[in-house]
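Removed from the display is one protein chain of the complex; every other protein chain stays in position.
Letters A, B and C mark the chains as written, and numbering starts fresh at 1 in each.
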Amino acid sequence: MISFESDYIAGAHPKVLERLCETNLEALPGYGTDHYCEQAKEKIRKALDCPEAQVEFLVGGTQTNAVVISSMLKDYEGVVAAVTGHVSVHEAGAIEYTGHKVLGLPQKDGKISAAELNSYLETFYSDDNYEHMVFPGMVYISYPTEYGTLYSRQELEEIAAVCRKYQIPLYLDGARLGYGLMSPAADLTLPDIARICDVFYIGGTKVGALCGEAVVFTKGNMPAHFITSVKKRGALLAKGRLTGVQFDALFTDGLYFEIGAHAIRMAEQLKRIFREKGYRFYLESPTNQQFLILKDTELERLQEQVAVSWWEKPDEDHTVVRFATSWSTTEEDIQKLEEILIQQ
Amino acid sequence: MISFESDYIAGAHPKVLERLCETNLEALPGYGTDHYCEQAKEKIRKALDCPEAQVEFLVGGTQTNAVVISSMLKDYEGVVAAVTGHVSVHEAGAIEYTGHKVLGLPQKDGKISAAELNSYLETFYSDDNYEHMVFPGMVYISYPTEYGTLYSRQELEEIAAVCRKYQIPLYLDGARLGYGLMSPAADLTLPDIARICDVFYIGGTKVGALCGEAVVFTKGNMPAHFITSVKKRGALLAKGRLTGVQFDALFTDGLYFEIGAHAIRMAEQLKRIFREKGYRFYLESPTNQQFLILKDTELERLQEQVAVSWWEKPDEDHTVVRFATSWSTTEEDIQKLEEILIQQ
Amino acid sequence: MISFESDYIAGAHPKVLERLCETNLEALPGYGTDHYCEQAKEKIRKALDCPEAQVEFLVGGTQTNAVVISSMLKDYEGVVAAVTGHVSVHEAGAIEYTGHKVLGLPQKDGKISAAELNSYLETFYSDDNYEHMVFPGMVYISYPTEYGTLYSRQELEEIAAVCRKYQIPLYLDGARLGYGLMSPAADLTLPDIARICDVFYIGGTKVGALCGEAVVFTKGNMPAHFITSVKKRGALLAKGRLTGVQFDALFTDGLYFEIGAHAIRMAEQLKRIFREKGYRFYLESPTNQQFLILKDTELERLQEQVAVSWWEKPDEDHTVVRFATSWSTTEEDIQKLEEILIQQ
Partner (left out) sequence: MISFESDYIAGAHPKVLERLCETNLEALPGYGTDHYCEQAKEKIRKALDCPEAQVEFLVGGTQTNAVVISSMLKDYEGVVAAVTGHVSVHEAGAIEYTGHKVLGLPQKDGKISAAELNSYLETFYSDDNYEHMVFPGMVYISYPTEYGTLYSRQELEEIAAVCRKYQIPLYLDGARLGYGLMSPAADLTLPDIARICDVFYIGGTKVGALCGEAVVFTKGNMPAHFITSVKKRGALLAKGRLTGVQFDALFTDGLYFEIGAHAIRMAEQLKRIFREKGYRFYLESPTNQQFLILKDTELERLQEQVAVSWWEKPDEDHTVVRFATSWSTTEEDIQKLEEILIQQ
């Protein structure tokens, strides 16, 4: 049995785990005040080329979205996101739990456009009754999106320009940031993202860590007493070292990018195989998540040997499934997949 | 200047106000425990032909929606509503403020269909990841809708059947219930609504009261300690008599229905006038709200003499405006409107 | 049967009701944008001698506390209040419902002291772990308190000085403000309160209105888009005139103060009677609420002819009950009470 079920099927990248082991017995203060957290933050600031960036570590993606969005929004505001955005669909209402609405925007392949966003904001403020509606107070995008697609630098700049025009922050969910940045299709760098966005997070859970996401405020805009807001949401780790040490490892000697590059290489091979065998892609994804449309009978057979993720049912006889690669995907996995497909 | 701006431009229906004046000096206990509240509840139960109905009075529509929905939903649930529903758009995020998502359903003229609802629920439960999503825990509809349209008895029965199949309550927002019930197009009675829906409210604010909505739980399903939940949401009136006396008046000698019938007569006349003069309707509404598409230049002139409500801009040169009639609309208002339109 | 059960046993003061009747048929725009609201605000600003005051009308006391406190507190803050404060005990958790803690302070006769407050704040900031605790972000006091007692001008100034030192707003709950201001024991005026406090409300429900409280922000500190926050909490009246007209009446020709003075006169007579008859007071209250300790047998007999409010049980055989006077208390009520007591 091989697994392409997700990019969190394995534990931590060996180098990350190694650092956890090496530092395990060191006595450290709690709640993210240890020197590994400090060191990791410093390394991240370097990688961002953004010395003024404010960095804090959280545990998971949904938690990070809820903490960031709810602590930055004003009382009367909601967050604008693609209707397919993770915050819109797959977080069990975590944003609404904080008392704020997710304002859905149309999307294409998981992406929103600056034009749609601008039109939404324009319409909002030209509505005579806007005081009875939720104010758009932040824009949420994911990079890569939930469908593996990427914003180009120009697209991101345009969205950011609309945000600036309406004076609302642009927040980028980077749960799989490493896999986006290292795609050959990407024309954005980490410093670009730090420059263009107001706040974002660098995903650890899906890019080599056991858990952990690094939130980055790039414009001196970290909410006051952020740690207390984090604690209030039950998101403050007692052993802050757990995330500090891991991000320290991920941002040592370019490991984070190496992990990204490896997963992309694996995804490229996987794509080639499916393409050669005439499989139908649900959409063109340049990152580590690949969406295939399989006949249900085909899928049933495949699942005897390969773990994949159910995505949706486009019709009665077909299913869209996701194949994800990650740092833990091996050449052997890919070869084995090819052999299995040949037998099918 | 005449006004068709809304159905809440005037104070209370004279008979309602009269009762407030007559009872004003009577010493009564607070918080809805007085005999007028009891009496009003009893009259409502009679009008509903539903002796087991549990009735409580609240102050306004958005408040009622938030109180009912949040006290009935389970933690992991949200409420399904038309994307144009009042709870979806025009309550400033009041439902989300209670920690619950509004799950948007496509609509036509403000109405959802049983088929769409069924498909939504079916898709939800067939999704492998539904545990990561907000469970549909209630269906919200408005009668009349925000566009003045009405569900037929069959449509309502079908929606209710889907709700029963999935064991979620059907909630009807009756902010303008009186205007719906008395429309010639309506084939639903108040007892029908009590029988078909699990919970609904009889709107007072827009149908002759200064304020007040009567929430009705029809299946013995009022949440335990509902009064405490109402208090917790800041919605409990100290002088409960204010709503009790008003609803007592509204449900004495059929006043509520008389008010509805009058407004509908006025709306019919208004429609006839606009139709005769060749105006374009945004949609066909059989109730007290009429939506007209006016040229902006036309609208500008009209507004010098007539107050109306801005609705939306379908294009650069036109505006959709709402004309609302109510108990306070007079034949003279209608005549005056006709004269003004002739001059235009 | 006579009633001293509360100060909200009757409807509206006749002059208030009269204004509602006179203005009833006037067509007015909704949501507090009508000219009566404007006029009432202007009259209040005059009475406060505070031309820059920002005034908004809400419906009830618990609602007002929840709206004001939750829209002014920052995410990581709670509100400091006497452990006996209305927000601490008798609002069914309405403040906590907004996600904020009520931080209890010791009290004496319902009052907190500047010294206790200062010590609390000092201790808080000297705690090494204060980032893991709820920050004191506002001070709540009531005037009169829940026990009818009053802060002196000096006490209020001292509390305000502590607030300024720690840069947190001072909020005064004036549900019964009129009864406080007109007490012979009061050395504070309405302009004093406007000057000393950052935000407060002028209670209408208990001082002559059917419902309604006027929130006053005195330092240009009304939260941005406050109306949207009000709407979000289900607290925005469609017929804003209902509160506007009433406050217009209350602040015309000094009616609000006249009502206060009358109730205080009635309370003085009531006190005199109880004192002469040797009854035991639970505490010395200079306002319209009087707390008596009665033998349970005595109380039982009394309640056959007089409605009062249960307060608490100090021991097995006694009960503390509250006698409240208001604008609706008459000389006859007092005489009758005296006769009843003589018979006892």
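Throughout what follows, a contact is a pair of C-beta atoms (placed from the backbone, for glycine too) under 8 Å apart; a residue touches a chain by one contact, two chains touch by 3 or more.
Fair warning: this is a prediction, and the values are worked out from it, not measured in the lab.
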Identified contact with the non-displayed chain, of B:K15, B:K108, B:H132 or B:R195: B:H132
Touching the absent chain when the full complex is considered, from C:R45, C:H100, C:H225 or C:H318: C:H100
Touch list for subunit A against the chain that is not drawn: 1-3, 5-6, 8-12, 14, 17, 20-21, 23-30, 59-67, 91-94, 97, 205-206, 210-211, 228-229, 231-239, 241-242, 307, 328
Interface with the undisplayed chain - residues on subunit C: 76, 78, 89-93, 96-102, 104, 126-129, 131-134, 309-310, 312-313
Touching residues on subunit B - with respect to the absent chain: 31, 70-71, 74-76, 99, 131-135, 223-225, 227-229, 231-232
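Keep in mind that, in the parts below, only the chains that are shown with their structure count from here on.
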By number of C-beta contact pairs, the top two chains: B-C
Whole-Å gap separating subunit A and subunit B, where each centre is the average of the chain's CA atoms: 42
Between subunit B and subunit C, centroid-to-centroid distance (C-alpha), Å: 33
Touching two or more other chains - residues of subunit A: 76, 99, 131-134
